[in-house]
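Let me give you the structure first, and then I'll get to my questions.
Only one protein chain is missing; all other protein chains are in place.
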Amino acid sequence: MSRKKMKAPFFVVNPKSFLFGKPLMDLAHYADQLAKEHRIDILFTAPLTELAIIAQECPNLIVTSQHMDNIVPGDSMGRVLPESLKQIGVQAVVVNHADKPIPFSILASTIQRAKEVGLLTIACADSISEGQAMALLGPDIVLAEPTELIGRDQMSDRAYVTSTIEKIKEINPAILVEQGAGIRSEKDVAELLQLGADGVGVTSGIVKAENPKEMMKRMIQAVALHQKERK
Amino acid sequence: MSRKKMKAPFFVVNPKSFLFGKPLMDLAHYADQLAKEHRIDILFTAPLTELAIIAQECPNLIVTSQHMDNIVPGDSMGRVLPESLKQIGVQAVVVNHADKPIPFSILASTIQRAKEVGLLTIACADSISEGQAMALLGPDIVLAEPTELIGRDQMSDRAYVTSTIEKIKEINPAILVEQGAGIRSEKDVAELLQLGADGVGVTSGIVKAENPKEMMKRMIQAVALHQKERK
Amino acid sequence: MSRKKMKAPFFVVNPKSFLFGKPLMDLAHYADQLAKEHRIDILFTAPLTELAIIAQECPNLIVTSQHMDNIVPGDSMGRVLPESLKQIGVQAVVVNHADKPIPFSILASTIQRAKEVGLLTIACADSISEGQAMALLGPDIVLAEPTELIGRDQMSDRAYVTSTIEKIKEINPAILVEQGAGIRSEKDVAELLQLGADGVGVTSGIVKAENPKEMMKRMIQAVALHQKERK
Partner (left out) sequence: MSRKKMKAPFFVVNPKSFLFGKPLMDLAHYADQLAKEHRIDILFTAPLTELAIIAQECPNLIVTSQHMDNIVPGDSMGRVLPESLKQIGVQAVVVNHADKPIPFSILASTIQRAKEVGLLTIACADSISEGQAMALLGPDIVLAEPTELIGRDQMSDRAYVTSTIEKIKEINPAILVEQGAGIRSEKDVAELLQLGADGVGVTSGIVKAENPKEMMKRMIQAVALHQKERK
């Protein structure tokens, strides 16, 4: 099935399970408006049970599931069915996040299955060699953040960032490299893009900001500015 | 938070992951209409990602999640957040299905958490002694079907059915006992209710029937008839 | 197959994975000598890979595995085969420890399988209602320690201890109740036995003591004294 075409630079709003219900919808609606205004690819994740409503109400977002099970329609209970994701309007899926690890032996087939169903994949890895290994399995985006920095105030250092990007593109230049971990302001976003990241993903930097919507706006504006300058 | 009050006899439509999208919505709408018409408690399960839409469109169903993770709002990725289930209109949750087993050590707290959030629990066990053990953990409904019969054409035998019910109520008479496994017609439904089951749950008997909606109707009518006769 | 007959009071030395190689063997040899001297049932656990040697060298200990998989001889890789445990001289097995949780749905069959193979089972639960539920599944010993106290300096309070014992024996008076968590001296051991515990299990209290062998001796002497006084 047809899949969304991703382009750099992109931005990922990943509220994990910090938000649900109205506060989540408010953030999603605002992101939707910013995506339209700045013509930027914004991936927006949410708890599994909230994806359908966001997809209904936010046509400018690339609504993104935080997990997918490699199952087919049948007698599975309580798992994340790829076909259902596609059906409700989800366009991308995060696989192998540190909080939802996937056995190596089913990673490759999960990524393959997402493709067949028409979903983009963002595959997480937490070191450079793992990022390279992941790249061999053919996802669209590799997010290579050191697990120990997730949720912390400290950003990955410049050397780590540039060498992640270089090493992953060495394996497959078509793969987009996302940077995350420790991003606290629009300056961090701009810096990572200048270092060569194709996209930037943020959780704590937004949901724990004094004013999450304002912070998200500034970060997205930084992506938009980078996009303009690249042209 | 306030929880739905269950009453016997009830019926559970559990399409597992056999259905999604339009065929699932068609079945849900029809079940919704039958629930209203016959004033019967119908629990209706669906893939996690379809629950929100069913809850929006089917006010007469007790929309039921097929799993729940014992997490609180926070940095979890790709898990089933109890608060989100409640928020989108889900009223009940299946825990410990054979296809989504929960470690014994978190079962008790998962059932407790569902209560706090305002969700009913249907807890699965696959033998009489497990059914009794489960009853001690305080769920609303215990479904005690032998795993080896799930999806088969053979129903649990009468002795198993009556002694399951008796032994579970011995532990806690307030717990409702659901019977499932191998139910293929409205006669099976009627028989189980006559044997003392508080509710009956069906998957294959409906989704693999020649005409699923017609079969579901006949089964629900059998429940309605039983309800009338009991009065 | 024939199983060891347990009698109260018993003592459990559970070095978890704190010890291996020579320090573990030293402790085991000393426990073996104390078991012989005081004619007391001492269960001694060890990392999976050390069990065979302890069983060879310590005939007076009830050598105890820290886990068992519910598998039969066949194509399993890297799992704990019940038949092999029995073969190498292991006589008991801990199931469902907080660090090695077992899904509810395979607990009953795991306990049953241990019996068939000729192994005693010590089943862990972490609250009174879980202890009761566990008792329904038929293990030989139930260890009911609140998970949050494991490894801490604080012992379960008296009310918890006595009501655990009472409630579990209500379900099945033949089950022996072990108390653990927060035991730091021979006085704690004596107190728990006086409160009605059939046995006492210790990890940190021994391995983190200034002199582990000396502390173990004093604790075992406390068990021996209690045994004498009961006669």
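A, B and C are the chain letters, set down in written order, and residue numbers restart from 1 in every chain.
By definition in this document, contacts are C-beta pairs under 8 Å (C-beta built on N, C-alpha and C of every residue); 3 or more make two chains touch, one makes a residue touch a chain.
Since this is a predicted model, take the numbers as computed values, not measurements.
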- For the chain that is not shown, enumerate the shown chains it touches in the whole assembly. A, C
- Item | Of C:Lys4, C:Lys100, C:Lys115 or C:Lys213, the residue in touch with the unshown chain | C:Lys100
- Message: For a quick check of understanding: of A:Met25, A:Ala98, A:Leu195 or A:Leu225, which residue touches the chain that isn't displayed?
- Response: A:Ala98
- Touching the hidden chain in the full complex, which residues of chain C are there? Just list them. 16-21, 45, 47-53, 65-67, 71, 73-81, 83-85, 87-88, 90, 94, 97-100, 150-151, 203
- Item | Missing-chain contacts mapped onto chain A | 96, 98, 101-108, 124-127, 129-130, 132-134, 136-138, 147
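Quick note on the criterion: only the chains that are shown with their structure count from here on.
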- Query: How is the touch graph of the chains shaped: line, ring, star, complete or other?
  - Reply: line
- Classification of the chain A:chain B interface as same or different, half of numbers criterion: same
- Express in whole angstrom the distance between the two chain centres, defined as the mean CA positions of chain A and chain C. 47
- Query: Just curious, how far off is chain C from chain B if you go by their C-alpha centres, in Å?
  - Reply: 38
- Touching two or more other chains, which residues of chain A qualify? none
